[in-house]
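Got a structure for you, questions after.
Only a single protein chain was left out; the remaining protein chains are all shown in position.
And then subunit A:
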Amino acid sequence: MGANTGISKAAVNPKAAGKGSGAVFDTLHRLVLSLLGSYCFTWGFVAFGIAGLVTLGVSFHGAEHLMMMLAFLLIVPVFLWAFVTPDLRRVWIVLAGGAIGMTATAWLLQLLLID
């Protein structure tokens, strides 16, 4: 984490930013985004990884086993990164963009691989 990338006190403690509903919304937004976003991102990673490995000649089940192990090694740091990054737009772009990009690539690779 860089020197100024820490989450603000208000984001994790609505009381620190007053009792406004905006702070509560920010916290919920961050929590839901980091949870669902990291899940979708990892989903895309798994699909992309399986399709990519099959493209490289690995058997489907071999690729699937490897990606399932890597999935849970990835989702934890992605979740934590999403939770502590102050700029939520950046989190949205990385997680949604990554999820959509990797899922779409997996789908395209599949189109190429299916006889």
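Keep this in mind: a residue touches a chain if its C-beta (ideal position, glycine included) is under 8 Å from a C-beta of that chain, and two chains touch if they have at least 3 such contacts; residues count from 1.
Note that in this section contacts and distances are computed from a predicted model.
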Chain not present in the shown complex, as UniProt names it (candidates "PepSY-associated TM helix domain-containing protein", "Maltose/maltodextrin transport system permease protein MalG", "Photosynthetic protein synthase I" or "ATP-binding cassette domain-containing protein"): "PepSY-associated TM helix domain-containing protein"
Option touching the unshown chain, where A:A23, A:V91 or A:A106 are the choices: A:A106
Sites on subunit A contacted by the missing partner chain, in the whole complex: 1, 3, 5-9, 11-13, 42-43, 46-47, 50-51, 54, 59-62, 64-69, 71-72, 75-76, 79-80, 83-84, 103, 106-107, 110, 113-115
